[in-house]
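Shown next, in C-alpha cells, is the structure this report addresses.
A protein chain is absent from this complex, but the other protein chains hold their places.
Chain IDs A and B follow the sequence of writing; residue 1 opens each chain.
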C-alpha cells in the first residue's frame, strides 16, 4: 500500500513542510498541455478500455523495454491471446522495476484507479489480474468518467497536421464538457528524405484544399491547418528534431530545395537545410498567430533495426544523443528571441544542457521557456536534478510546470502526483534552509502544479 | 529577516556541525583575488555611490537578465530618470528571484549593508527605497569606509594591459591602507581579427614606450606592462578564451602571423593560431616572472545581437558553451605542466568538465589549480555540485578558495558569505558521515575561506 508521505525527505522538518505544501496542491485539477492520449477514447460515451494487458502493458514502452532488456521477447509480450499468461510473466519480473518510475507509476495506478493495495508478484498475479478485469468491466469505468474523476481540466493531444481532428470535433459536438484540445505537429512534412514525404505533401494538399506546388503554397497549407487546429482549441504546436538547428535562408532558396524534393531529388544536405529552415518558419508562424511553439530534440529514434522492422516505432529503442542549443538556436533567437508575443518551449534529454545552455538562455531571452524534465528524466531523480541545475539560473518563472507526455491514459494521475510530490519536497528543502519563506513556497507550489502550465500554454481560457 | 542558520542542512547534527565550522570562519577577512570592481571608487576618500538603482540594479547583469527574460525592456531598466519608478518595478517583480542567488545576494546586501530586514515586494518598495537613499547619503557611507567595514584584506581588480593604473597609483599615494591590486588582462591584444586590434596595439606601443613592429617587440611590450603591473602589487594575470586551445609554434611563424595582422590581413585561422600561441606565451612569461596565470573559457559573448547593438556588453546575454581541456591544454602542459614555479588556475562554465577532465588534471599536474565555481555556478547548488564532483579527485588542496568575480562592490560580503556557508555545510556533511574528523574540518574550513586563495594567488605578503 502506498505511503502518504512517500518520496519526501526523511528529515522531519522537511517532511512536515513538504506534506504541508503537497496538501495544498494535491487535489488541484490536472493541466495536461502535452501528451499522446488517443482522443478517440472520449468519443463514444461508453467505450471500454480493453483487457489488463492492452491497458497497462502493451502500450507502455517503458514497461516493455525493461522486460526486453532482460531477455523476454516482444513476440511474447505483444501476443494477443492469453493476457493472463502475459500478466503472470510481468508479475514474475516485477522486481526488475524496483526503484524505477515505471514501477512506481504502475503501483500508483493499481492502487488509485483499481483499488489494489496488494504488492504485485508471482503469488498475487492472478488475484490482481482478476481485480483489474472486474474494475475494467464496471459500468462507470469509461474514459469520460475517468477523465472527470482524475480532475483533468484540460488534456492536449498530439495530432498530425493532416488530421481531420474528427474525434476532437465529435467531442465538442457531443456536448460533453471535458476539454480535450489538439496540438499541431508538422513533423511528417519536415523531413524531405523520409520515404513517404511526397505522399504526406499530397495528403496535406487534400486536407487543406490548397494545391501545393511550391514553398509558398506549402506554407499557405500549413497556415490553413494551424488555423483549423486553433478553431478546435489548439494553443500550441510541437516539433521534434534530432538536432535543434535553425537557419535563415531566402524564400528563393527554400523554394529551390522544395522543388527538388517534390521531384524526389532532395539531397541529405537539402533535408538538413530544410528542416532547420522550417523550425524558423514555424517560429515565424507562431509569432503571427500566437500559437506556443514546442521544440523537442536529441533522440535517435528506432535504434534497434530488428525490433523496428518487426514491431515498428515506440518499442523502447529511442535513445538520447548529445545536444547543443547555443549555436544551433542562434539564428532563430537573433530573429525572434526578443519578441514579446512569442513563446518557445525547449525540451532536452541531454541533462548537461540544463545548467550550461538552457538555464542561461531561458534566464535571458523573453521568448524562451524550459519544458519540464522529459521522458527518461520524468522521474523522481530526474526532477530533482532539473530543480537543482535549472532553477537558480533560469528562475522558476521561466519554466512551464509539468507535462505528463504519456500514451497511457490511466497513468496521468500517477505522473502528476510524482511531479507534485517532487515539487513540494524541493520547495520544502528551500524553506527549511530558509532560502524562501512559507508564503513564497506556497505560491511556487501552486505555480508548479497549475499556474505556470496554464500561462505558458495559453490555457487560462 | 535573514536566518542565522540559512542554507544549512535541516539535519540537526549536520546543522550543528555546520554552524560550528561557520562560526570559525564567518568573520575572517575577505580575500578577493579576482573581480571587476572599479578601483576609481577608492580614490577620492569621500566619493558617493549614486542612487539605489545605479548602485543595486543597473550594474548587475544577473538582475537585469531575469527581468528582461520576463519581458521588461532594458530601455525601461536603464533609464536615467525616475529611479524610484524602476525600483518599484523591480520590487513588483522581485518574486522572479525566489530561490535564485541574485535574490539571496540582494536580500543579504539590503540587510547587512542597509539594515533593511523587511521583505521586498510591491508594498514595501517605497519604504525600502527611502531607506537605501538615506543610508547612501550618510557621511560614513563611502567606499573606503565600506571596504574596512567589510573586512576586505585584499581586493584585486581586472585591468587592461594598456591601463595606466592611475587609480591604483593614486590609492597607494594617498596613504590609505586598503590593499587594492591590479590584475593583468591582455585579452584586447590577443584577438587579431577584432576591429580595434590595430588601435589596441598602437595604444600598447604608447603606454609601454616600446615601438611594436614585430612579434618580438610585441612580447617585449607585454613584458614591460607585466613588470609595471607587478610594481603596483599585481600577482596575477587573467585571460579569457572562447576555447582553451594552446599550441606551440616557432617565433618565425608567430611573427609571420603578427605581420599579416599589422597589415590588416590576418585570417580567421591566423587569429585562432595566434590566440592559442599567446596562451602558451602568457604561460612562458608567468614561468619567468612568477605571476599566477588564470584562464577563463567557454563563453559565447553577446549572444543577442539586438541587445548588443543597443546596449553593449555585459547585459546578461553571455552564454556558456561546451568545453574541452584534455587535448586543448596538452601542448601547454607538455611544456610547463610540471614546472615547480608555475601556477595555472582554470575556470569553466561547463560543469561536465569537473569530474571528467579538470579534477583528474588538477589532481596530477603540479602547475594546475582549479578555480571556484564560476558565474552562473557561483550559487548554493553550483558550489554543492563543485564540491561533489571535484574534491574527491582533485583534492581540496588543488583548489583555490573563492572568487567573488563581481562588478558590484556592495555584493562582495553576500557572495563570500554564501561560499563560507556552503563550505561549512559541505565539511559538516563529511564530518557527520565520519569521512573527516573535526580537526580536519576546521583546517579545511579555514583553507577554503582564506588560506587557499592567499597561497594560490601569492597574496601572503
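Annotations
In this section, a contact is a pair of C-beta atoms (placed from the backbone, for glycine too) under 8 Å apart; a residue touches a chain by one contact, two chains touch by 3 or more.
This one's a predicted model, so the numbers in the text were calculated from it and none came from an experiment.
From the options A:17, A:349, A:367 or A:391, the residue with contact to the unseen chain in the full assembly is A:349. Contact between subunit B and the absent chain runs through residues 11, 13-14, 324, 326-327, 330, 333-334, 337-338, 340, 352, 355-357, 359-366, 368, 388-389, 391-393, 395-398, 429-430, 432-437, 440, 443-444. For subunit A, the list of residues touching the undisplayed chain reads 2-3, 5-11, 65-66, 68-71, 95-101, 104, 119, 300, 303-307, 316-317, 319-322, 349-352, 376-377, 379-382, 385.
Just so we're on the same page, only the chains that are shown with their structure count from here on.
We define each chain's centre as the mean of its Cα atoms; on that basis subunit A and subunit B are separated by 40 Å.
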